[in-house]
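Take this structure, written in structure tokens, and hold onto it; I'll ask about it next.
All protein chains but one are shown in place.
Chain IDs A and B follow the sequence of writing; residue 1 opens each chain.
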Amino acid sequence: MSAAREQIFTRIRRSLQRSAPLAAPPVDRLPAPESNVRPRLEKDPLACFIEKLHTAAGTVDRVNAVSDVVQATADYLDRHRLEPRLVVAEHPLIHELIWPAEWEIHAGPATGDDHIGVGAAFAGVAETGTLVMLSGADNPTTINFLPDDHIVVVSALQIVAHLEDAWRLLRDRATVMPRTVNLITGPSRTADVEQTIQLGAHGPRRLHVIVIED
Amino acid sequence: MTCLVDLFRPSVGFAAVKLLEQTGCIVAVPRGQTCCGQPAYNNGDQQTTADIARQVIAAFESFDYVVAASGSCIGMIKEHYPRVLKGDAEWFDRAQQLAGRCFELTAFLVDVMEWQDVESSFTAAVTYHDSCSGLRELGIKQQPRALLSKVSGLALKEMEDSEVCCGFGGTFCIKYPKISERMVSDKTAHIVAAEADCILGGDMGCLLNIAGRLKREDSRIKVYHVAEVLAAMTDQPAIGDGKS
Partner (left out) sequence: MQRSTADFKRRAEAALQNVSLQQAMAKAKGGFVDKRRLAVNRLPEFEQIRAEAKSIKEHTLAHLDYYLDQFERKVLESGGQVHWARTAEEACSAVLAIIGQSGKQVLKGKSMVSEEIGLNAAMERAGHTVVETDLGEYIIQLAHEPPSHIIAPAVHKTRDQITELFHAEHEKYGLTGLVTETEDIVNEARQVLRSKFLSSDVGITGANFLIAETGSTVIVTNEGNGDLTQILPRKHIVTASIEKVVPSLDDMTVLLRLLGRSATGQEMSSYTTLSTGPKRTDDQDGPEEFHVVIVDNGRSEMLGNEFHDMLRCIRCGACLNHCPVYGAIGGHAYGWVYPGPMGSVLTPLMIGLENARDLPNACTLNGRCGEVCPMSIPLPDMLRTLRFKEHERKLSDARARWALKAWGLLARRPGLYQAVTGVMSTVLGRIGRRAGRFRALPLASGWTQVRDLPAPQGATFQRLWKGRR
């Protein structure tokens, strides 16, 4: 190990009045994640998730089945008069969708030429209207950031109350942490010009969430 | 008796005495006091601060309660004396014992004496400046307002940013006069915007600063200490006003 590392650790221990590394790990501050003080939700998690997402300038559609995602996407494109050219993640939740033949669809990753990205969330967090997106072969991170319009599909079953619940689901996955975990709460924004909020700084100008309630 | 009241505005002291006597207290003013030591404390001189703290404790510890018409001096005694004296077990104890018996005037009247029988009239639209130490160290916000609501003829008009510092800050205002100027002129602008005829507060430091700035701006808005209004002692010229 480097001399710098050695000296930093020595200094830290000196300041903590300890001469050696801890013999045993410190007793966990929090024996269980449940022990965090969590903001009380005023509604059921799904309603709360949708309300908070609206507050964060996101939009939401609720559909009954996975197959309805195509129509919801078509409606979204109509509303915003968008050309049906999409980059779509190959996530299990959406990869069996049958898109209209005349649409231009390609699988990720996104490039600078993609204007609409479709991905799937690992979870939705009611507390703040946050989407939890995991990177992976079936969910490239560039889809979350390069397109102007970001459409995210999430199953209502995956809406949890608090962020701690999402971490629990993540730990249950058995696999290691993905390279990137994006907690996304609304579209990209900046307030760097006279503290006026402007959406669409570098990332998506719009965030649209399709919740499958089946 | 805070040093600024003693020197600049004894009428505030007499107003405080009058109010305390109205509630049935017996008031004494020890001769062995000068100042609470904030000038030394806030300028880094711990030794002088500790000496003054001992002097104040010795002068006051035989009384049931210590009351001053200032949030900042009481904050000093209550919050900071124990810290200043923490290296000295005996005096630390004495400081802590005194701290529990120290009160800012309006807080003492409302919270301890549970007294609100104000007999005063003052026909004016007034606004109230929350001085920082009183507000943040002692939580004084509602007490002066509760008492003022009993003054006949008085209408309270809250100003914007009543909780923001006026720029006094003890020696700050003479070390950094230009920054202080900006802060106090923001304050006077809010006072003017509240359309008040009179600004009240609970600390002489802030009031001298605000009155001085209002005068410099040739404003006719009057400045009084809240105790003077509560004790019906507004017959003398307001702070910074001359004898007409």
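What we mean here is this: a contact is a pair of C-beta atoms (placed from the backbone, for glycine too) under 8 Å apart; a residue touches a chain by one contact, two chains touch by 3 or more.
Note that the structure is a prediction, hence the values are computed from the model and not measured.
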Taking the full complex into account, find the residue in B:34, B:121 or B:149 that is in contact with the omitted chain.
-> B:34
Identify the residues of chain A touching the omitted chain, counting contacts across the whole complex.
-> 2, 4-5, 7-9, 11-13, 15-18, 21-22, 25-26, 28-30, 33, 36-40, 52, 55-56, 108-109, 112, 127-130, 135-137, 140-142, 144-146, 162-164, 167, 170, 176-196, 198, 200-204
What residue numbers in chain B mark contact with the hidden partner chain?
-> 1, 3, 5-11, 13-14, 29, 31-35, 37, 39-46, 48, 51-52, 55, 132-133, 136-137, 163-165, 167-184, 186, 208-209, 211-213, 215-216, 236-237, 239-243
